[in-house]
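Worksheet: the structure to be examined is printed underneath.
The complex appears here without one of its protein chains, the remainder shown in place.
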Amino acid sequence: MEIIHTDVLVIGGGLAGLRAALAARQRGHEVVVLSLVPAKRSHSAAAQGGMQASLGNSAKGAGDDEDVHFADTVRGSDWGADQEVARMFVHVAPKAVRELAAWGVPWNRVRSGPNDAIIDGRKVSIDEPAAAHGLITARDFGGTRKWRTCYVSDGTGHAMLYVVGDRAVAEGIAVHERMEAVSLIHDGARCHGAIVRRLTDGRLFAYVARATCIATGGFGRIYKVSTNAVINEGIGAAIALDTGVVPLANMEAVQFHPTAIFPAGILVTEGCRGDGGLLRDAAAHRFMPDYEPEKKELASRDVVARRMEAHIRAGHGATSRWGEHLWLDITLLGERHIAGRLREVKEICQHFLGIDPARQWIPVRPAQHYSMGGIRTDALGRAYGLDGLFACGEAACWDLHGFNRLGGNSVAETVVAGMIVGEAIADFCASERGELTVSTALIRAAHDRAAAEFAGLAAGLGAESAAPLLARMQSIMTERVGIVRHGDALQSAVDELQQLILRSRRLGLRSSRPGANPELTAAWRLQKMLKLAQCVAAGALQRTESRGAHYREDYPRRDDAGWLKRTLARWPAADATQPEIGYEALDVRRMELPPGWRGYGARDAIEHPDTAPRQAEIERLRAELAGAGRDALQDALLPFRHRLPPQLRGANARLGDPA
Amino acid sequence: MIRLFRKAPDSGRPRRLTASVLRHNPADPASAPHWQDFVVEEAEGMTLFIALNEIRATQDPSLQFDFVCRAGICGSCAMLIDGRPGLACRTLTRDLGERFTLAPLPFFELIGDLSVNTGKWLRGTAERLRTWVHAAGRPDLDALEERMAPELAEAIYELDRCIECGCCVAGCGTAQMRPDFIGAIGLNKIARFRLDPRDTRSDEDFYELIGDDDGVFGCMSLLGCHDVCPKQLPLQTQIAFLRRRMAALGF
Partner (left out) sequence: MSSLTEIRDETPPPLTDAAVRAAAPRRNRWPARLDVLQSLSGLFLALFLIAHMGFVSTILISHEAFYAVARFFEAAWLLGKPYPALVSGVVAVVLAVFVLHAWLALRKFPGNLRAYRAFAEHRERLHHGDTSLWWLQLWTGFALFFLTTVHLYGMLTQPALIGPFESADRVWTGNLWPLYLALLFAAEIHGGIGLYRLAVKWGDLAASRARLRRARQAFSAFFIALGLVTLAAYIDLGRAHADRAGERYTPPATTEAR
């Protein structure tokens, strides 16, 4: 057994992992980052559209600030978000953009004078003020009241990831690539690192660390059609689940993106609609205004995706030989705009569809896109259940997004959470509790258990093979735990997933090969993915309401009285076939923005008894503190600054500020 | 309304494709590089990503290759397709003949079959060329950001679009002869940071990084890089530009 010691072990080299690693490194701790692939190939690179931060530089963003961003985020989450976290987030997001700007991200800038744009299908000219010339500009994104999404053409995630990845090189952070964390070393109370498998030769290593941070991204690949990368299999979340003590939260909150090209599932950015693209049906009719007269194509993702599915079910889908889909029409944006601002979209259309989006419509249908759920942490990224274990990014349920994430809020989350959680990790390492006290027996036991798992699979003489089981699981998830859900279908999904879990314990391998063995890797991962899928399905089955992306046909109303709570799924034992589901209530009395109408979608929520009293209290506070200034009011409504690292507490400067 | 086939199928039957894959497992002492043929039935809109996964799922579970984004943006899946470096995930089989060859990228360390260790080389290159903005001190996160001309930001992004796929290095004859050559990818990165006003390095500093025959003067303008780059980066222009700047320092 080979042991590698480090202060901080970060599992995951995407934006979240790297940014957290940087924060810990800058505080003087030794950091090792693990990644399945070279860090810059992580799926953060795929984020095309942009990152939300309320800079308010551009004309259409004027008047934006943390308050507006906060309200948009909470509304978007359908009140599922942790409002303290949301406050911390909106406060740090402008700092994150500015830090990235200083590090080299070539954010698009405001060009003073008249700028062409397309709003609501019409060409308009936006006059940008001279004072803002050269500052970071923003584009429109679904679910926001201001143009707030900072972007780098349509390679925002790429540009961000490269800058952060290169910063990690500059800081001398070791990135061990093609390494997969396969289990956590823990004693039921404290996490001591991870057992890690080298994918190039299958060897196991024990990484022993004072603090461990899981930043392994989403788990979209449990679905058949997903915009996620093929490595987004959720193993990081699964190994946390495997501990039996760390819960995964809100796993049923799965976002579907309205515009994935059909049938490949590759995403075309929301920027297409933000810039003025339209959705059309088989009859070329622009149908979104019929359903959402106010926001139209730019209602939040869950709403648009659901409307699209419903429209297809109502028989308005265009048919091709792979099934039904709708059209995304960006021809009205013109060739120049598409070649410049939406070049990646153009390339995707050319390479994967063989069409020119400046002339032809793009076939699209909603696909799995984002996992709001994940490893439950507190506001500082500390995982529930194990001391010394942290999580951030899409893998975590920090709970910024509740039941629906706004476009542009998740790459923002990765860096903001990285900045905050990285500091918390450093604090932990510096504290007494951060001392390394692990016994070698514990390490050996964890190592041997993992070794036995792989040896067992490799020797497996069972009749089942991984590929068909995986395909079956993905179909079940897409068909029965998808955009529109129903109790009966969910029940049958849970039942069949149980069967699949049992069958996956009888896998047999067809090949044996020294060195990397892709078949063994796939078979091992399948067992983990099935558990995640079951958490999603079981959570969805039990949640008898509709909230954000979780939509139940049989319970179409949001039920704040019964369901204003977070789902916590734990895996009770290795031989279980179902998670134990528990709940954690959200405290309305501490909300700055009590539950209400989102501003789009249905207006029929069942009210929580605390909502009205809290609303009254807020109004009272506002009246009382009218002259006391914004900070005092904030502290009375929802204090959050004290939770941030000192260097992130300052007020954010904006263009119009008094000097 | 969409044209998913550039060439209409000749007959009603889909083509039977033969993929000749160069296989080798360096971890296995008994393995020697050899070509192995796999036959797959073509489907509409089939990419090499689909074809290779199908081969692995139904014919040979031990076949090694790398895909991550499968959308042409992460740079993982570069390989030699009929001898030419390219991204497998966005290569449609309809653009290939009935028989085609797949081989791992040369130059990089072979992991197995079609999988090569680009990551290790790229980390080395980043350290060697110090590919990050060199600025003094930490930025003030509360203040307004530094301004930048919109055109300049766009020009920087134009060079920042490199996805580190390694195609340019695999397409470069100089790199094949000189393993220490930094390749177009490295030169493009230097050009990117040189353009960036936030980077305080001078031409003299850049000369320290690329002013020799493993750097810009080693490039023999073979332009394989320029012609195979899947992101169509203006590599010729950038290398020529750097050559002029760096050469000027010699006098």
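Residue numbering begins at 1 within each chain, and the chains themselves are lettered A and B in the order written.
Criterion: a contact is a pair of C-beta atoms (placed from the backbone, for glycine too) under 8 Å apart; a residue touches a chain by one contact, two chains touch by 3 or more.
Since the model is a prediction, treat every value here as computed from it, not as a measurement.
Peer 1: Have a look at B:Q36, B:Q59 or B:T237 and name the one touching the chain we're not showing.
Peer 2: B:T237
Peer 1: Kindly state which of the options A:I4, A:L332 or A:A561 is in contact with the chain not pictured.
Peer 2: A:I4
Peer 1: Going by the touch rule given at the top, which residues of chain B touch the chain that is not shown?
Peer 2: 80, 83-84, 106, 120, 123, 127, 130, 134, 171, 173, 176-178, 205, 207-208, 211-213, 215, 217, 219-224, 226-228, 234, 236-237, 240-241, 243-244, 246-251
As a convention for this text, only the chains that are shown with their structure count from here on.
Peer 1: Just give me the whole-number Å value for how far the CA centre of chain A lies from that of chain B.
Peer 2: 28
Peer 1: Please output the residues of chain A touching chain B within their complex, sorted ascending.
Peer 2: Result: residues 37-43, 45-46, 55, 95, 97-99, 101-104, 106-111, 133-137, 152-153, 155, 158-159, 162-163, 166-167, 169-170, 175, 177-178, 200-201, 229-231, 263-264, 266-267, 318, 320-321, 340, 344, 347-348, 351-355, 360-361, 363, 467, 509-511, 513-519, 522, 647-648, 650-655 of chain A touch chain B.
Peer 1: Along chain B, where are the residues that touch chain A in the complex?
Peer 2: Touch residues, chain B against chain A: 1-6, 25-28, 44-45, 47, 56-58, 60-64, 66-76, 90, 92, 111-112, 115, 117-120, 122-123, 126-127, 130-133, 135, 139, 141-150, 153-154, 156-157, 160-161, 163-164, 193, 196, 198-199.
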